[in-house]
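Note that one protein chain of the assembly has been removed; the remaining protein chains are unaltered in position.
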Amino acid sequence: MDVTGLLIVVGKVLFITFVVLNFGAIMTWAERKQAALIQDRIGPNRINIGGFKLLGLIQPIADGIKMIMKEDFIPAGAHKLYHTLAPAIAMFPALVGLAVIPFGPSFDAGGRHIDLQVANLDVGILFVLAVSSLGVYGIALAGWASNNKYSLLGTVRATAQMISYEIPMGLSIIGIVMTYGTLELNKIVDLQGEYFRLGGIGVLPKWGIFYQPLGFILLFTALIAETKRTPFDLPEGESELVAGYNVEYSGMKWGMFFLGEFASIVVVSALIATLYLGGWQVPYVHLTALPVLPRILLGLISFFGKVVVLCFLQLLIRWTLPRFRYDQLMDLGWKRLLPLAIVNVPITAVWLWVLGGFKLG
Amino acid sequence: MNPYLPVLVTFAAAFAVIGMFLFFCHAFGPKQTSKIKSDPFECGNPPSGPAHDRFAVRFYIVAMLFLLFDIEVVFLYPWAILFRDLGGLGIAEMSFFLVLLVGGLAYVWWRGALEWE
Amino acid sequence: MTPDLGHYLTLSAMLFAIGATGVLVRRNALIIFMSVELMLNASHLALVAFSRFRESLDGQVLVFFGMTVAAAEVAVGLAIIIAVYRSRKTVNIDELRQLHG
Partner (left out) sequence: MSAAIAFWILAIGAVSTALGVVLMRNPITSALNLVLSLCFVAGLYALLEAHFVAAIQVTVYAGAIMVLFTFVIMLLDLGQVQDRIGPPEGLVKAAVMGLLGIAFVVMVAKSAHLGITIPSTSGLTPANVARAGGNTRLVGELLFGPYLLPFEIAGVLLVVALVGTVVMAKREVDPRRRK
């Protein structure tokens, strides 16, 4: 058994777990600060350690401690096991979603080739789809086990919404797979390091977004709907359903639903950055030609910079748009996104033929 | 090294994190139950009606359509990988399939299974 | 000892037998249906095992088609179960014996 190799793997896994959890926690702070900014308020600013407030950045820690100290309440008539299992299942996809996403360029160190990607699977992107399709059970169990009719209503809405948007999600990725001809995310990122050439000079990086502007919008919309955030937060519509599937949850179990939600924002951003924005590639900089240290640093900064921008964009959407009505939500999924995602396939075929990457004969 | 080993390690880390959270909320919180507290929460009103009612079959239709379209999406993945190699033949093969897909969607739409309100 | 074809086939047979037992002894139509899926799944496992040890991928393509058929079958089958439930208010197959000779 290759002990060093295993240690490297464990290190990478710890890194992505750390990143997802901390990004998720910081997102709760960022969301409240940004909401405050938009609504002309101050936002969290009271928590301090020895007088240092750090812009309220300590708030997530205080929230975490608070949630741990709260009662873990299981209502009478609830199914105890499933009530506990539900937040665990709901959080799981967000925690493992980053496993196949390359977050930096590969490098050689100590006679060993190291990819900054936890697992390079043959099915690549399908792994993300497979894992995220299991998240539905967390929501379904939460409502079913709570013995509360509002929970059940929220659950039914949430599951119907999640599965409805899974179709356009899977379909819009097809365009990317057609363009790059592989499911492996590291190869997709490598191919995005090339350039569209005009007169022999690379003018535009071959990023997915330039091949697939429509696909980008479709996937982004579908993924925001998958995270169940405003404007797609009908499952939690406070004013209609009390709080939806998590009514009967308290303390850290409730926190797990929300940490999972924020963590899935991070996973969504990472996925979009990888598929459409070149992953860790920096435009016009040939990263693989640089020495090891600047290569890794630039790659990491590029990748996580894109992730932060996309997270910020999602927060902006959350505080700008009002909630849909349920029929509008379903119409958007089935009557707008799905036909558009289907049309995207022939459009991609024609586009690739025009660009010359594809021959009919 | 087997490519699934890192996946297993990731799963293990995820289970550890989840287990830690569940343990925390079980171990540190107070435990005080009362009759009223255990009632289903309906904004303070006394709970009314059964908690597990049957719900509209429209949701079931959505799940059913999802299943069938999901399969069709999965059909497209191997084709998308081979798209550049298959050339015109691939286009012809998939056109037939896509026409079927669109036909199915059009039928469902026409029958009103996508109408919500 | 690396698992070989015999191990996979035996496992597949066990899953199949469990599924068949479920079909014959349970009375809830939904659980019977799930047991059928279990049997189908067992046969898929045998196909994939054969495909691996014969070193050809045809078995996997068959499994792919098998899943398609399973999806179509489940969608229609569950629609039938719902329709039956709506008219008879039960999914217990002992109480559904109108077609009993």
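As written, the chain order gives the labels A, B and C, with residue 1 at the start of each chain.
Convention: a residue touches a chain if its C-beta (ideal position, glycine included) is under 8 Å from a C-beta of that chain, and two chains touch if they have at least 3 such contacts.
In this text, all values refer to a predicted model and were calculated from it rather than measured experimentally.
> The complex has one chain that is not drawn here; which of the drawn chains does it touch?
Among the chains that are shown, those touched by the missing chain are A, B, C.
> Where the complex has a chain not shown, which of A:Val9, A:Leu129 or A:Leu277 is the residue touching it?
For the chain that is not drawn, the touching residue is A:Leu129.
> Touching the missing chain, which residues of chain C?
1-22, 24-28, 30-31, 33-35, 37-38, 41, 44-45, 48-58, 60-61, 63-65, 67-76, 78-83, 85, 91-92
> May I ask you to list the residues on chain B that touch the chain which is not drawn?
Given the touch definition above, chain B has residues 2, 4-5, 52-61, 63-68, 70-72, 74-75, 77-79, 81-82, 86, 90, 93, 96-97, 100-101, 103-104, 107-108, 111-113, 115 touching the missing chain.
> Using the document's contact rule, name the residues of chain A that touch the chain not shown here.
82, 121-123, 126-127, 129-131, 133-134, 136-137, 140-141, 144, 152, 155-156, 159, 163, 182-184
By our rule, only the chains that are shown with their structure count from here on.
> Taking chain B out of the count, group the remaining chains by whether they are connected through touching.
Chain B out, touching clusters read A | C.
> Indicate the whole-number Å distance between the mean C-alpha point of chain A and the mean C-alpha point of chain B.
Result: the chain centres lie 15 Å from each other.
> Find the geometric centre of each of chain A and chain C from their Cα atoms only, then give the gap between the two centres in Å, rounded to an integer.
Between these chains, centre-to-centre, one finds 34 Å.
> Per the centroid of Cα atoms for each chain, what is the distance between chain B and chain C, given in Å?
22
> Of all the residues in chain A, which ones touch at least 2 other chains?
None at all.
> Residue numbers in chain B touching 2 or more other chains?
70
> In the complex of these two chains, what residues of chain B are touching chain C?
For chain B paired with chain C, touching residues are 57, 60, 64, 67-68, 70-71, 75.
> Okay, in this complex, where on chain C does chain B touch?
Listed in rising order, the residues are 67-68, 71-72, 74-75, 78-79, 82.
> Tell me, which parts of chain A touch chain B in their complex?
Touching chain B from chain A are residues 2, 5-6, 9-10, 12-14, 16-17, 21, 67-73, 75-77, 84, 87-88, 91-92, 95-96, 99, 118-122, 126-127, 144, 146-150, 152-153, 156, 159-160, 163-164, 166-167, 170-171, 174-175, 177-178, 181-183, 242, 247-248, 251-253, 255-256, 325-327, 330-331, 334-335, 338-339, 342, 345-346, 349, 352, 357-361.
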